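One protein chain is absent from this view; the other protein chains keep their places.
Now for chain A:
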Amino acid sequence: MASTSGSETTHPVVFSTQTPYPLPSQRFMIPTSWRRYQLSQLVNKALSLPKPVPFDFLVRGEILRTTLAEWCAEKGIGEEETLEIEYFESVMPPQKMSTIPHEDWVSSVSCQLSGYFLTASYDGHIRVFDYSQKLLHTASTHSAPIASLCLVPTPSTPSTHLIATASHDLTARLMSLTLSSDDTDAMRTETLASLHLHTAPVASVQANATGTHLLTASWDTLIGFWDTSIPGADEVPAEDGERKKRRRVEEDAPRARRKAPLAVLKSHTARVSKAVFAAGAGAQAYSCGIDSTVRVWDVENGVCTDTITASAKPFLDLAITPLGTSALAASTDRTVSQYDLRASSTSAVTPSTATLNHPAMPSCIALPPASSSGTGIVTSAHEHQLLTGAYDGIVRLWDLRSVKSAVASFKTFEEKSKMEKKILSVDWASGVVCVGGEGGVEVWRAGEGDRAFLS
């Protein structure tokens, strides 16, 4: 290979990969003026793939965005040093699939239920759409705006699912959603229980992976820990005023049971914006709040075991990476910070391991589902990726190995009006990105897109 270089300067390189497209491990002399495109062509030609697969290249853990020469000059790497370059299939540019307009703002979306989109809106309604953007069902569940919605994974029958919603009316609710693919009239929702603990709007509700427990985070600094079993009778006595009202509203429907929490997690000093379970069935939970802390909870005992304190970063959203090693938190100072959960927080202010800078306030984070895709392949590229939605209406795809700029981004809710429409919720499952916000819901395809749709 060195003979091909001619007058051009070359650099010794060893390729490695975890994709099913390995190259023989030998030293290549690569011209330093090459970029990603040439390298990708090289791999494709060397493997003589029938259909060209674009690759991205990681040099010492960083995605190569410039020429090799520039990268070496920046890092101060000599010409003689052998570079180890890892490559993986690059992310295809996201493609817009469909737009589902809503009358009101959509505060939360979920596409975890394969084949369906669940949206929760500020008008207090839950809507169910299928992939052909058809509105299958609308349920008025709350009299106040719904702030959050999540699908509780249940091993129950495939037609009936459990949904949890959190609302500004100080309650969260558990609902059953019965789906039938052919008949829209057969689709119905039933409110099973209302969770009564909070004295302020509930910001989020999240279920654990097995669907046995729920966490609610509220503005009143409390986190509620609940199980998903439906009690036979009211566990919380109803207030007088409320009962009268509710009776009028739900005369025909069987009244929801009033449920009390298993435990109340008290440690935050300001609003809690998100509370999530750790990956797996562990008894650990994480929460973030606008008091600039991320807290680690032992939910069984209801105690805060660890606190990550940031300085002046009111957090809006939190996500735990599938491996459970780091937490990603979006804050109002236009950053998404990554915190290493394994490091014990000894110092007063925990430094973030990575910071993703946004031009506007990031409001939501979505991670790719952990090994839930049908192919069963969790690529190395996949576990480093995340999606963030911001108030400027742009969803960005990031790779944690290269945090200087987003890998890909797409603008949602594009309209004539100059005002940017805010994104309030992003969900990402099996190649489908569902974006909810000010302008309704948009569905995009990203990641290993077509395979997910094909499966």
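Here, contacts are C-beta pairs under 8 Å (C-beta built on N, C-alpha and C of every residue); 3 or more make two chains touch, one makes a residue touch a chain; residues count from 1.
Here, contacts and distances are computed from a predicted model.
Per UniProt, the protein behind the absent chain is "Ribosome biogenesis protein ERB1"; the candidates were "NEDD8-activating enzyme E1 catalytic subunit", "Ribosome biogenesis protein ERB1", "ATP-dependent DNA helicase II subunit 2" or "Glycosylphosphatidylinositol anchor biosynthesis protein 11".
Of the listed positions A:Pro94, A:Pro201 or A:Gly224, the one in contact with the omitted chain in the full complex is A:Pro201. Of the listed residues A:Phe55, A:Trp71, A:Phe129 or A:Tyr391, the one in contact with the hidden chain in the full complex is A:Tyr391.
Considering the whole complex, the residue from A:Pro314, A:Pro368, A:Gly389 or A:Gly439 that touches the absent chain is A:Pro314. In the complete complex, the residue from A:Ile30, A:Leu136, A:Cys150 or A:Ile290 that touches the missing chain is A:Ile290. Contact with the omitted chain, checked across A:Val296, A:Leu424 or A:Val443, is made by A:Leu424.
Considering the full assembly, A:His168 is the residue among A:His11, A:His102 or A:His168 that touches the omitted chain. Of the residues in chain A, those that touch the hidden partner chain are 105, 107, 122, 144-145, 168-170, 199-201, 219, 239, 241-242, 270-271, 290, 312, 314, 316, 332-334, 360-361, 391, 419, 422, 424.
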